[in-house]
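Only one protein chain is missing from this complex, and each of the others stays in its spot.
Think of it as A, B and C in the order they're written, each chain with its own count starting at 1.
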């Protein structure tokens, strides 16, 4: 029973098969200029209902950091949630790829940034060149606390930042999970409400290294070929990236996988909240569950072979621990059931 | 009546004279390898009671950012106060000179970081390479809110971070003001309580461009000549830097100037707190005064020719404004008196 | 008939099978901390006859640029051949990952740097901090012109740079090709003659994304986990990297593949040099062939479906073109034969 992360699971068999199939071609154009890469861009344009510029990259950290490099100059400031992956889990890669732009961490319930928080923070940037120039905001959807921004949520943020000339990035490492949670179209969750560039992630949802940077504002993509190469994010045998993405997007694999993961999280969340010795710290909206457990329970279930991470937050009692549980496209159904039973048995 | 900043005032005449005198030498060794630069290092070693390595640089932002580059690798994290100059007023120069190290902003009353805050934050850095490696902490003394760290304050922080292998930087843009406020020795405020590297600032206290990076841990100074040059912080006609510093340190000019500035701030603070329509937001400990004014008063006194900055903080009423007043070695005595009278007359 | 690059070919079936097999594990530890990653380090230690520190990364540009970041500070200089991949084909990634270290390009026959050239260049670095500090040298083996450094060649360079405190990097994107060309042991070609860090490449020789940074000087590996993450070179589902490397190193796949590629290059070279309208520009020592063709021949054979790159050099006649031909582990035998025949038929 492993709820540590969605990336402890492997690759969707359909995606793996696509990689095997891609290998039957004796040769292919290298460096992501293969026909498959073009097909990816076309397919994503269909999905998003708009001609996008799409570039396959090596991983999510690369996708985010490269995206940010197109909307924040080195002297820029990037508003983000204080718990955002770019701020806490990418070890300064955003700073590296942007040339030193500053992430401006903001608080917010559930990993979400509120428009009023942004508006207030902007008041601190009125004295010219001493502070970084606020040029970008990055939203994680789903958030690092398993919550989702609705189209309205995003539109309200856009209304605050667009008049300041700021651009919007979405970290979509779990974009599919957010999308199926809301039930809107990809367009409605992105460019129609102001997103300029999206890290479209698939690795966590069944891929091997399956990430694309998707530009809704084509002007931002200028020189992106250079940026990708410079950042070491260019795969030489690019066919194995395009094959993954095409298989992921075919037959709604990406949506089905996300739905499954979200459903399992919902079940896990219900199981936890039904217990009287544990409490959810967040509503379950995507494929992550956050809960406060007695430390004794934590130790006991880990000793029984369940694996998941503690997730530090402030304000706990000494005998409590805050934990994250992630479900995935591949988490066995029975693991969820068994785990709920296990948790309950160690009150 | 100008209380906008200590740097709106000019250069102490004794320092200016030293520059004029330095110009009487037909030639001198360039690039800060002049005899004066060596004398500066010796003089600072005397003052700090320890053999230091000292390097003259162009300005305070350079001093801070270069200092940090010696104690934080590009993949490092630098704990600092959220209001610290390096975090809010150096437009990503620390990020630039360190190669992208991340400033980790911490809250704290009066611009001071509390040991418990650091200890708690360190709990969030236990999962390896995903977060930056916490390698440094930077303290501003005096703080950006005009408060001072005592030797005990610093020792308590050192006790938290040293066991983690972290190094300590002090931003001493107003070091003299802090020192004379406390009344201890320079050694007691720095290396004796764990400071590894100090930005020793003199520009605000009577210099023209009068800043040194002072290393108490000589190992950190390795390659600093290269670092200084690479960062564009090397003055070719270096004699004009060393002349300033030698004059600044001679005859306790630096201490006398700081005392005067602090005294004027204290008087201004008393004048404000004696009024019933204004309130100090911070105790006055160095040469800065922070107060909440009615917006109407702000407008009125500015219209009468007083100049100072609003200083955004959260939690004010709509008709209030938070302001900073800085006094300096050169602020005329009567300006303080007149300004207090002016403030009171516009309740 | 495709001689454009070794990376236009796919993945060795044994390596692909290993990836498929790795996918049968329901879960595995992520972020390259899997058991496979440890096995890779052990296996490489066996192969090199020394306890090495080895880290899997995403691609060759990443391997090189990260390697260099451990031996050159941002204010450092890295001696390299002017035609080296790091200098001409990595779009400033070495500059990015090192934080701005300078590549110092040197001339040299066959892409090889001569000891005397290095010794002479060092004479230009005697004036202190104005020039970058020369701290590193990078050698490509095989070189970008298909030539190889022997152990003696390397030892002679080490003798020049080691007394200056410089460290040695080897770009081994085609390390196996160099190794089997010389016929020595991996140890003899690396640490026994002074190499400190090696980019051990396997992508071109049958992998998908199959690159490791191998440290012979373990001290250089300190913080490398952070470096790798920060640079976006960390694969989340790391089992698919370790599986590749273990399959590559098993049963001497890596050596056999390289031998085959070298043999085909040798045959192609003989075919070309036997013609009287083409001439080799370099002896064929690994898996690349460089030759001068009449432009008319180039156009004719490309029109017939042969694909390879022109490779600009100075000093050609107007009707000549310099070309590169790369053979690989997967290049069909008959393509080489057919291509030779085609070339000859278009004199």
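What we mean here is this: a residue touches a chain if its C-beta (ideal position, glycine included) is under 8 Å from a C-beta of that chain, and two chains touch if they have at least 3 such contacts.
The structure displayed is predicted, hence computed values, not measured ones.
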item: Missing chain: touched chains present in the view; value: A, B, C
item: Candidate in contact with the missing chain, chosen from B:38, B:237 or B:270; value: B:237
item: Residue among C:96, C:306 or C:340 that touches the chain left out of view; value: C:96
item: Contacting the left-out chain in the complete assembly, out of B:62, B:146, B:194 or B:269; value: B:62
item: Touch criterion as defined above, residue of A:85, A:192 or A:230 at the omitted chain; value: A:230
item: Contacts of subunit B with the absent chain, listed as residue ranges; value: 2, 4-5, 7-11, 13, 16, 19-20, 22-31, 58-62, 65, 90-93, 96-97, 203-204, 208-209, 226, 229-237, 239-240, 330, 332
item: Chain not shown, touching residues in subunit A; value: 31, 73-75, 99-100, 128-130, 132-133, 223, 225-230, 234
item: Interface with the unshown chain - residue positions in subunit C; value: 74-76, 88-92, 95-96, 99-103, 105, 120, 123-124, 126-127, 129-132, 309, 312, 314
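Please note the rule applied: only the chains that are shown with their structure count from here on.
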item: Third chains touching both subunit C and subunit B; value: A
item: Chain located farthest away, centre of subunit A as origin (C-alpha); value: B
item: Chain centre separation in whole Å, for subunit C relative to subunit B (CA means); value: 49
item: Intercentroid distance (Cα basis), subunit B paired with subunit A, Å; value: 40
item: Subunit C residues counted as touching two or more neighbouring chains; value: 31, 226, 229-230, 234
